[in-house]
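Certain chains of the assembly are absent from this excerpt, and the rest are unmoved.
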Amino acid sequence: MDKSRYQKGLKLLEKIDGKAGENVISSLQDICPDLAKFIIEFPFGDIYTRDTLDLRSREVATVAALTALGNCLPQLKVHLNAALNVGCSENEIKEIILQMSVYAGFPAALNGMLAFKEVLIERGHEKCF
Amino acid sequence: MDKSRYQKGLKLLEKIDGKAGENVISSLQDICPDLAKFIIEFPFGDIYTRDTLDLRSREVATVAALTALGNCLPQLKVHLNAALNVGCSENEIKEIILQMSVYAGFPAALNGMLAFKEVLIERGHEKCF
């Protein structure tokens, strides 16, 4: 195993969403730990650690893409949390999801928004709900 | 027609990519001018003009989504131009496309990158190519 890519990826993943990182690793531990390893090494170790783009912009891009694709809500929720963790405001995230109505249609935007509502409830943003 | 939404949308579209705006309107003029009207009114008049999210972040989100969806290259090229026009650097845009390899696979990222190459050539970024 390439320790440095894995270590870099794990550190980055912990930074943007520590709990999600642990969850992914543990959910894959008995079925395919290699997939967990690759998820940490390539997306987080190789891509998110590059300094060409700030983490906030990376999460803007990921939230937009996963909302538009619309078939990976669990991963969207991870990145909605991550977006909040790296400095996107609630309103900015809502706006990114809202904007996806233009490119992927209203159902995709609506499902993304309801996923964000769940995320905010899970984080205890009680004032709003 | 709601003049103010249309006027606001047209102004915003001209700001982010004047030529593309004219092209869309003229390409639809004899087949369905109402679609051109709606494109200007809703995405640009209603959405892009909201001040909750800066224009640069909007284009980060759009480039990410269109690269990931992968079935609308002409519109991706419009927004690759727009992203450059509102302040994304070449390297940031390449990085957004590169990151889509994680969420939509390498073919989507590769096709997005080659679309960006075409955009840069069309803009006369000759030094690079």
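Every chain is named by a letter (A and B) in the order it is written, and numbering of its residues begins at 1.
Keep this in mind: contacts are C-beta pairs under 8 Å (C-beta built on N, C-alpha and C of every residue); 3 or more make two chains touch, one makes a residue touch a chain.
Predicted, not measured: the structure shown is a model, and the values here were computed from it.
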{"item": "Complete complex - number of sequence copies, 2 represented", "value": "6"}
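Keep this in mind: only the chains that are shown with their structure count from here on.
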{"item": "Length of the line joining the C-alpha centres of chain A and chain B, rounded to whole Å", "value": "23"}
{"item": "Interfacial residue positions of chain B with respect to chain A in the complex", "value": "42-43, 47-48, 50, 52-53, 57-58, 60-69, 72, 75, 91-92, 94-96, 98-104"}
